[in-house]
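One protein chain is absent from this view; the other protein chains keep their places.
For reference, chains read A, B, C and D in written order, and residue numbers begin at 1 within each chain.
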Amino acid sequence: MAKTEAVLPSAHVRPVAAGGMPRHHMAIFLGLLLLGLVGPFVLYPVFLMKILCFALFACAFNLLLGFGGLLSFGHAAYFGSASYVSAYAAKAWGLNPELAILLGTAAAAFLGLVFGSLAIRRQGIYFAMVTLAFAQMVFFFSVQAPFTGGEDGIQSVPRGHLLGLFDLGPDRNLYFFVLAIVFGGLLVIYRIIHSPFGQVLKAIRDNEPRSVSLGYRVNQYKLAVFVLSAALAGLAGATKAIVFQLASLTDVYWTMSGEVVLMTLLGGMGTVFGPLVGAAIIVTMQNYLATFGAWVTIIQGIIFVVSVLLFRQGVVGVLAQWLKRPL
Amino acid sequence: MEHAPVAEADGLLLSVRDLHGWYGESHVLHGIAFDVRAGEVVTLLGRNGAGKTTTLKAIMGILPKRKGSVVFDGRQTIGLPSRAIARAGIAFCPEERGIFSSLSVEENLMLPPKVRHGGLSVDQVFELFPNLKERLSSQGTKLSGGEQQMLAIGRILRTGAKLLLLDEPTEGLAPVIVQQIGNTIGRLKREGFTIVLVEQNFHFAASVADRHYVVEQGKVVDAIRNDELDQNIDKLHHYLGV
Amino acid sequence: MNNDIILSAHSLSKEFKGFIAVDSVDLDIRRGSIHALIGPNGAGKTTCFNLLTKFLQPTQGTITFNGRDITRMSPADIARLGLVRSFQISAVFPHLTALENVRIALQRQRGDSFDFWRSERVLSAFDDRAAALLDDVGLSRFTAVAAGELPYGRKRALEIATTLALEPEMLLLDEPMAGMAQEDVERISALIRRIAANRTILMVEHNLSVVASLSHHITVLARGKILAEGDYAAVSKNPDVIEAYIGAGHA
Amino acid sequence: DTAVKIGVLNDRSGIYADLSGEGSVVAARMAVEDFKAAEKGITVEIVSADHQNKPDIASTIARQWYDQEGVDMITDVPTSSAALAVNEITREKNKVFINSGAATSDLTGKQCSPNTVHWTYDTYALAHGTGGAMVEAGGKKWFFLTADYAFGHALERDTTAVVEAAGGEVVGSVRHPFPGTDFSSFLLQAQSSGADVIGLANAGGDTINSIKQASEFGITQGGQALAGLLVFLTDVHALGLDTAQGLVLTESFYWDLNDDTRAWSKRFAEAHDGDMPTMVQAGVYAGVLHYLNAIEAVGGKDPQAVMAKMKEMPTDDPLFGQGSVREDGRKLQNMYLFKVKTPDQSKAPWDYYELVATIPPEKAWRPLAEGGCPFVK
Partner (left out) sequence: MFELLGIPPQALFGQLLLGLINGSFYALLSLGLAIIFGLLNIINFTHGAQYMMGAFVAWMLLNYLGINYWAALVLVPVIVGISGVIIERLLISRLYHLDHLYGLLLTFGLALIIQGLFRNEYGISGLPYQIPSQLSGGQNLGFMFLPNYRGWVIVASLVVCLATWFVIEKTRLGAYLRAATENPTLVGAFGINVPRLITITYGFGVGLAAFAGVLAAPIYSVNPNMGADLIIVVFAVVVIGGMGSILGSIVTGFGLGVIEGLTRVFYPEGSAVVIFVIMAIVLLVKPAGLFGRTA
């Protein structure tokens, strides 16, 4: 009867029939890589790096929502805490960027493990609220904790030298470092979705008790995907901290959690490439509307409403329908 | 149509013509047509997936997409929202029972508003289904499968609707209860209720119905009077694939 | 108890806030037998099921499976031991195709699939087996159909196929025939008989003809207590059973 | 002739929108007008943006302005975190940053930069203004209501120092979460502490809420004085005099100080739908004006030269009068201790303050030595 449609239109995740990456996905990945490579010579690298970081963040989030069927409304917690950790490691301990980022990612993964193991005890909307509440907790912690620099955040983080060799100071150098990280992240996510593990996730989302009766330890699967998602979100956050040489409360505030949901929704949740598009659109929008103040939030709100009402499959989802191919 | 519905149109309570129904894209009903006279008990027989449940849903107006003509009590209902159809005097007991977990058994029983006089009283319902009386205060879905079935039937007997649509009311019921239901249906018939029954349990159907319509792939392919059942038994077995 | 008892419950009870649904029931199920659990509605059959498969915690009593105490185990672990159940209200994965439904079960043979780094290509290894199972329950025409769109009866069939895919040592079927057309009933009975060859089956069923033809041993529950035990002939003669369950019509 | 591009970067939608926001842009334009740029063959363009009080947005915009849009100077930038971010980037890109909106005294202390001027106020000055003056006025026993984060702690620390130096004592303090809504229980603790003065070491919405609820618990009527350590004209406006009356606070500018300020503020109000200027907006005006004067004097816009010139020549403007920019970038001028009028004392709209004391620069601002600014030898 009512309310049967799963959060994600299942059509988009039909497994690629017993094959590896279907040709058109391969093509898209290559296309993206190409874009990524020429990008900085056309557009402002810092701006592109911002898009890249958020793209990864959105994809990580989508892994949980679109493919795990779990709507986390507190993903800023992992994004933000990772950015704090990597910023601190790079500034206070003078770690190399790659190490700082790894550390941040690990921190996020750990946090994901702790919060995840609690949050998965509730489903659906409750899950969303629980994650949101935990994120708020992280926010308050970040405000008070001495090492986060409270409201000032951690400023002037050194970009440092990759492996102690390559200077990441110049925007272009840094850019390619970031591109590598983000692209790697995307490939990982893609593989997760199209793995036996991914199949089980789909089943669990469809009918939990049945999965249990088949002998699957459902919660462990949920936790696993939660931690994976948190870690990848952390990877994005940690990278962002190095790029902007700054970690601040914005990264852990609930509006950030909202933004990532928006990006995913707009791009097309449950699609592989949707979040990329969503992130690009939102970041660009924020960039050009910065002068309009409160209108930024209003417009974001409007996009939310419109996407939910008329545009649930998101840009890429619609495209996928039109091409009759999962994207 | 090669099978003649009811020849004489007198006392027609429900008359379905060229009824089509869809679930999303999939076209499930392909021109269902049959008639029910006032005070009659007819069954819809057919294999799994033939479209019996869907037919009932379409009549009740809860099938999202439907076309054709459903005339109830001389009134075209195909366009009406289900609440209007219910008010007109049709009641539906779904296959999956539809007991409300957030309501106590009593609240479940009392939920459907009376649309006409002449429904059973609560005590009469308890008389039919003693189990319910004992568990009045417990949560509706905490009842056993069968108890839920009783509740689902019991509650629509109260409303005093003229036409009852029962989808596999005996499913998962113990033989004793099945017999009770049989008697109940007989009694309801005597009290002037009209009943459309979807059944898998063909013996049960035979014991209560006046006529049987056979549904196959969204069409009514045959109509058999209960008293002519013996002659047609082989045909029927063929239809049901026994 | 001797070792040809595969599953045994001792003084099993379940109480729901004051209401005793199952009242110190003793069950011994012989290996390789088809054991039917019958009884009037609300007798406690499904509750028994849920207790045996640990979907409910017994208020008291012990359950041993293959001589091993499973009273405190989790449902998933029970399933891993080879004690698998079906549901009274049908349970499939609506958005997966029939084939994928079965495959999910087959996948269990690989143990836990936490291997998110591997490609799902490894799963296509199971396709043939899955197809075969679907064929067994007469769903070969529906392999590519999303389970949610199958009619009720087919869903039940699919559910059984999925359950079988686990190659369970013991099967618990809650009203496998409910809502099935005659033809399916026949097929499923045949299937059950076939699979029972090397398995133990405990089933709840109201369709007496099925019970009569299939089961070696019958336990009759009423109001949470055991009313009678024995084979069909014996049980169906038992006056209490007739009075409480079968009713005059059938006797 | 030179073309100068000035970026007004501030909060246009958030908690500081009213005290900086569009008003600061208006002020900047007025500065350009009064400077008569055109006649001097200097073309000035003003751009503005909203940093939403987020340091990362602030830094992104600053980067883009410097790298892509050829902005020479950024001004205003309330919110310490954003200010510090812009401070860094300005140094990195070697441009000019004249901050008016931010409170943190680190801008001219640990984080000081040769490319930055900090104009209107800072936490040190506020703490000293209010703290010192209150103790002199007899408020010896203090209790602090402190926002529980770096900024609040700093404010409490500085003020405590002053109070104790001036012979007062701190009888207690309580740290409230930031941001908070219900302060009643903290106020109750303050009330029962027997202090003469309750110091509000918080900002924005927190301050407004605490003042509102203080009046509800009749704290000022109960004889205890309420001292806002970071309160702006717009906050008082928002509270209304009924609630805010009796509040003591420190600012470096008030529209009703003298004829010059009145005249200028009148013009401002006309250009800014009737709202009177805050000290931050005044600071933007004065800062831009001084910057342009420096450019004129240098005859070019080379950041180093201009910075040097700004520090070398005295400042003079209708709003802050005579003043100077110190080596570490600190702008020096009077601070004023105000008391909020009672409703019946107030004659006209925006007539809110009565002047309690004027604090001369040497007492108001942190001595150069104490700041610990690295590049100042």
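Note that a residue touches a chain if its C-beta (ideal position, glycine included) is under 8 Å from a C-beta of that chain, and two chains touch if they have at least 3 such contacts.
Note that this is a predicted model, so its numbers are computed, not measured.
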Could you run through the displayed chains and say which ones the absent chain touches? A, B, D
If I consider the whole complex, including the chain that's not displayed, which of A:R23, A:R122 or A:R172 touches that chain? A:R122
Where the complex has a chain not shown, which of B:D73, B:E107 or B:E216 is the residue touching it? B:E107
Pick from D:L239, D:V284 or D:I359: which residue touches the chain that isn't shown? D:L239
Thinking of the whole complex, not just what is shown, which of B:A86, B:V178 or B:A205 touches the missing chain? B:A86
Omitted-chain contact residue, chosen from A:V46, A:V130, A:V200 or A:L246: A:V130
Chain B residues that touch the omitted chain in the full complex: 60-62, 81-87, 91-92, 94, 98, 100-103, 107-108, 110-113, 115, 159
Residues of chain D touching the missing chain are 13-19, 148, 174-182, 184-186, 188-189, 191-192, 204-205, 208-209, 212-213, 216-218, 234-235, 237-240, 242-243
Touch residues of chain A, complete complex, unshown partner: 1-7, 71, 73, 118-119, 121-122, 124-126, 128-130, 132-134, 136-137, 140-141, 144, 254, 258, 261-262, 265, 293-295, 297-298, 300-305, 307-309, 312
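Note that only the chains that are shown with their structure count from here on.
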Distance-wise, how many Å sit between the C-alpha centres of chain C and chain D, to the nearest whole number? 75
Mind listing the chain A positions that touch chain D in their complex? 44, 46-47, 50, 140, 143-144, 146, 149-153, 155-156, 244-246, 248-251, 286-287, 290-294, 296-297
How about chain A: which of its residues touch chain C in the complex? 4, 6, 10, 15-16, 18-20, 191-192, 194-200, 202-203, 205-207, 209-218, 220-221, 224, 228
Would you pull the chain D residues touching chain A in the complex into a rising list? 12-13, 17, 21, 48-52, 54-57, 59-61, 63-64, 67-68, 79-81, 84-85, 88, 104, 111, 148-151, 177-178
